[in-house]
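Omission of a single protein chain aside, the complex is shown with its protein chains in their original locations.
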Amino acid sequence: MRFHFKTSYDHDIRLFPDWWNFSLYAALLLVLLALPWVIDSFYLGEMTNVLIWAVAGLGLMLLTGQTGQVSLGHSAFMAMGAYSCVNFMELGLPFLAAFLLAGVFTGIIGGIIAIPALRLHGVYLAIFTLALSILMDDLIVILSPWTGGVNGYFAPEIWIFGIEINRWAAPETWYYLALGTALMVTFFYRNLLRSPLGRSFAAVRDSEISAQAMGVDVARTKTLAFGLSCAFAGLGGALMGLFAGAFNNETFNFLISIQLLMAIIIGGLGFIHGAFLGAIVIAFLPQFLSIVTDQLGSTSIPGLETGVFGMILIAFILFEPMGLYGRWLKMRTWLQLFPFARRDMFRRQKSYLKTERLR
Amino acid sequence: MSLLSLDGVTLKFGGVTAVNNLSMAVEEGQVFALVGPNGAGKSTVFNMISRFYRPVSGSITFDGHNLLNHKAHEIANFGIARTFQNIELFEMATVLQNLLVGRHRHRRSTLVEQMLFAGRVRQEEREHRHAVEEVIDFLDLQPYRDTRIAGLPYGVRKVVELARALSTKPRLLLLDEPASGLSVEETQDMRWWIDDIRRQMGITVLMVEHDMGLVSKVCDRVLALADGAKLAEGTPAEVQAHPAVIEAYLGTSAISKTANAAGVRV
Amino acid sequence: MDVLQLLLSGLANGCVYGLVALGFVLIYKATEAVNFAQGDLMMLGAFVMVGLVNPQYMGLNFWLAVPLALLIMGALGYLLDIAILRFMFGQSQTAVVILTIALGFVIRFVAGVIWGHEPQNLHSPLALGDVRMGGVVLSMADIAVIVVTLAMTLGLWQFFQRTKLGLAMQAASQNQMAAYYMGIPVKRVQGAVWALAGVVACVAGILYASKGTLAISAGFIGIKAFAAAVIGGFGSLPGALMGGLIVGIIEPFAARYFPAGYSQIAPYALLILVLVFRPHGLFAQVRVKKV
Amino acid sequence: MSALLEVRNLETFYGPIMAIRGVSLEVHKGQVVTVLGANGAGKTTLLKTISGIMDPEKGQILFEGEEIQGREPHQVVRRGIVQVPEGREVFPLLTVEENLALGAYTRHDKAEIARDRDMVFSYFPILAERRGQEAGTMSGGQQQMLAIGRGLMLRPKIMLLDEPSLGLSPLLTQEIFTILRRLNQDEGVTMMLVEQNAAVALDLADQGYVMELGRIVMSDTAEKLAASEDIRSFYLGHANEGARGERRWKKRKTWR
Partner (left out) sequence: QTRGVTDTEILIGGAHDLSGVFAAVSTPAVNGANLYIDMVNENGGVHGRMIRYIVEDHGYQLPRATQAYNKLIERDGVFAMLLNLGTPHNLAHYPLMERRGVPNLNPLTAARAVLPDPPGMNFTGFSSYYDQIQAGIEYLHNTTGATTVCSMYLPTDFGEEIALASHEAAERLGLTFGEETTHRPDEEDFVGAVSRLRDAGCQIVTQALGVRQGITVVGTAKRLGWTDVSFLTSSAGFLEPVAMVPGGVTDGLYASAGWQDLRARADEEAPAAFIAAYEARYSQPASGFAMLGYTAAEQMVMALEAAGPDLTTEGFVAAMEALDYDDPLLGTHINFGAGHQGANNIFISQVGEGHWNTLAEIDGDTMQEVPME
């Protein structure tokens, strides 16, 4: 078991608590950077996809995990990111500028939309945002001049500093693009968490009343959380749309929102790691299942994989309602205490809920 | 001029008049107690000062500012902090994080700086942490620094709430029943803390408390409330001796033995 | 006349949403969980009925099959609770939401395996015949939907308002621990409400299938019913009906009077509008916490 | 004489944290037993474990000779054990009257229930006055009255009271204890009482236990405890004020 001997308050502010921890993440980063030399183009494509989901997942995590606002409408903002990115590119901006601007643009729109949504809580916010993502479909058709309507857009060529980002010719370029974005978003996220804003997010999540009494402007905090969350989701959406090669009004439908929410909850609500783990489950598990069924000799039951996927999701949640990362934290504690841990240390103590209808 | 004054304040909930034409004034440096039977409207007065409720008539002035022109979250910026009768902490956060939220009104950095964790943010974080650590030392909360609120016993939570309020560096501290649920020993600590808060930190305190022992030890002035209206006001001794207060609030009943016991608690 | 016809058809339309919304509200009222599989339960109820009634399956008499289907779906609801949801007792409601979404996947898959993915028609006596009143026409199914929905809403509302069990359900949703302190068998009560939700879903399914063709994807109507329930103020039974009616009535009116390209937006645009002005629905169930 | 309630070697955990470390105690029929202890001693946890709200890891709880540990709480309640929880825990969106009706959930004798309700109303007239108000909007003390009244509606064999005087005015505190004494003496209700107001608690109780850090560190009759030097100084506040003086000095109070 390792102890952190804290010698100054800065220890609690640092990105990494100690050298060991830093080396772990540095090693992970090296592995990720080396991945294109290790795995084939199929798995590289899947990794890219996972990273894209993780970017969008981090966006929703900021809102739902940190601020406690459940959104079922993030696909609308992903769509906004994708469309605005392509539009900015058509205006002649280089990809990188268009991409980042798409995030900012989506964030601002998200913040504006948050204003009428500020007074909503729980299921009310969830259905409000769900309605947004359902309306987005029609809105895209109505806004045909900017969206291409039902025909949508084919992903334009992407160039970054003279390198073409091409999914089929050079899958590693796409992978690095997704990885870079994921790293950037994670960095921002971590910084927010250790800053006053991150704490006010948590305050709003746990008790709006006492947050107010502490001087936290709940409306402003929620707007910021929503805006930032949308900005990240917008970046994720832009990547997803471009990665898919084409997108139209039906691409970012509300099912994407629901899957995104599933991802962060299964991964572990409130943890950055959770967004990544959840992305693996949601984006890669179905693929894994179909590879496994192929290996077993294909079955003749159509939709079997999706059915099994549903059952596995149920099993995940029953096994650990706190998400995979929550489970990992418990396992880590157990390992650290080894051999002194009690076997039933993590048996769930009975727990009880109280109404959320009091605000 | 008084630091905080309420003038003819009235608040109704449907048919219930929770506060009825109440006027009171808290002077800078005082420890002022609100007492009164259950349901007299004490917490409601706090909630109006915090701007969770808006009185139907009357005015509330703090240091020359009309509080009724401000929103709930702006009240803290005037230097008013409070605790809650039934404890409202950030359950999923640690004690340290709870207290750091108390520093919210002292932050200066912008969103972009925070996203990049620029130098100024780091510097501010250190300052916040120092301020909070002082409060932790003052209230003996060191063992709980990194514990989540959800795992704390009732009594500690009460202290954490006080600590969070102190972290805002307030001028006026509103304490809603700070000693309820505390043992005799802890109530004694509370007494010293309140004394120090007033003497060393120079913070004015307005508190609601049913423990008359504590009230008579730490308060300069007491206002007794019943059915939302003022029943009596004066020094602790004066109010405790007031027949209407005894009748409605303190009681003279058969088990005076326990009343005495309660009286000697501090 | 035109307007009256639109109104009455909208009423029947809205009652279907209201009926599914009732299922949402039931579960929410007693457990504060949102059951995203409610629409799929409705679909399942309808297919159970198809399985009992249609000639290529069991070919039972319709009226004999109705109680049987209700029983099956009630039992299934209860089973879902004891086999799955009970393990989530006391756990975060967001996790429960995800669980029910995943449950929806499984229900659709199982139904697809049993009944195939092709659309089917329930052989329902309600599907035949129209009723004319003045210049207004409604189908038998429409009338049945209206009558049954009104009766169910009233009955369930009274159940929650008047009976001890109904009160206990509300208590259990507000504070599980305190409910236990009162001797309320909270888990069993929740099982009962899931069973009840299964029955309500089945009723909705039978009526839905009597109004038209049925497919595995029918459960998606649940989204709209959810919206209806929220418009009503999630947690209020009459609110669910109201929300359903509002959504149901706006639909034909919008299609009649709004320009093409925009009319289909009406229900969701309305939902957003309602929530902006009444953040917790028409019959708000949310209170400001007293501190 | 065998005890009505007997706790043997109980251990209860919150995940990895051990909150009750081998507690044994007995409550005899007709007795009032008080449990004293500082903040975080584990009093609430002990009561919750007895009433089945929490599962113990080890040990037995016997009620009328039968093991009840680890049961579902409603089964425990149906045997006649009722807890008035710390921090009120009323049903906030139900009216006062509905809250009281739920207190009688396990009972079926309508007339008796009505009589008991009137009794509660006579103890706490404000509840009668506000019978239609949502419990969540009542003042803190009013909610506490409601929680106690609701507990009485169950007609328990034994009441587990967790800080019943929390937030009550001095007058009402006196009244509550008068009521409890009456219930105990007239109706023979057994009680287990956790109170910070140790003086009143010892005054009412027959037997007392002192808990520290999850263990029982002292047990005796209430009179003897009230007379004991340690109890007087730590729980009754008779410590000579002079010793503490104007400085902040604390005598450590943990028995280990």
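Of note:
We call the chains A, B, C and D, going by the order they appear; numbering starts again at 1 in every chain.
The rule is simple: contacts are C-beta pairs under 8 Å (C-beta built on N, C-alpha and C of every residue); 3 or more make two chains touch, one makes a residue touch a chain.
The structure displayed is predicted, hence computed values, not measured ones.
Among the chains on display, the ones the left-out chain touches in the entire complex are A, C. Residue C:Asn13 is the one among C:Asn13, C:Gln190 or C:Ser236 that touches the chain not shown.
Taking the complete complex into account, C:Phe105 is the one of C:Tyr78, C:Phe105 or C:Tyr180 that touches the chain left out.
Touching residues on chain A toward the chain that is not drawn are 40-42, 45-46, 49, 138, 141, 149-152, 154, 168-169, 240, 243-251, 253, 255-256, 283, 286-287, 290-291, 294, 298, 300, 302-303, 305-307. The set of chain C residues touching the chain not shown comprises 2, 5-6, 9-10, 12-13, 16-17, 56, 105, 108-109, 112, 116-121, 123, 127-128, 130, 137, 139, 211-218, 220-221, 223-224, 248, 251-257, 260-264.
Heads up, the rule we're going with is that only the chains that are shown with their structure count from here on.
Between the contact lists of chain A and chain C, the overlap consists of B, D. Contact count check for C-D and B-D (C-beta pairs in contact): higher for B-D.
Centres computed as Cα averages put chain B at a distance of 27 Å from chain D. Rounded to whole angstrom units, the spacing between the C-alpha centres of chain A and chain B is 41.
The mean-CA centres of chain B and chain C are about 47 angstrom from one another, to the nearest whole unit.
The set of chain D residues touching two or more other chains comprises 14, 53, 92-93, 136-138. In chain B, the residues touching two or more other chains are 43, 52, 84-86, 88. Viewed as a network of touching protein chains, the structure reduces to a complete graph with every chain in contact with every other. Residues 14, 17, 38-41, 44, 86-88, 126, 130, 133, 137-142, 144-145, 163, 166-175, 177-178, 196-200, 203, 234-238, 244, 248, 250, 253 of chain D are the ones that touch chain B when the two sit in their complex. The touching residues of chain D, counted against chain A in their complex, run 13-16, 53-55, 57, 92-93, 136. Residues 333, 337, 341-342, 344-346, 349-350, 352, 355, 357-358 of chain A are the ones touching chain D in the complex.
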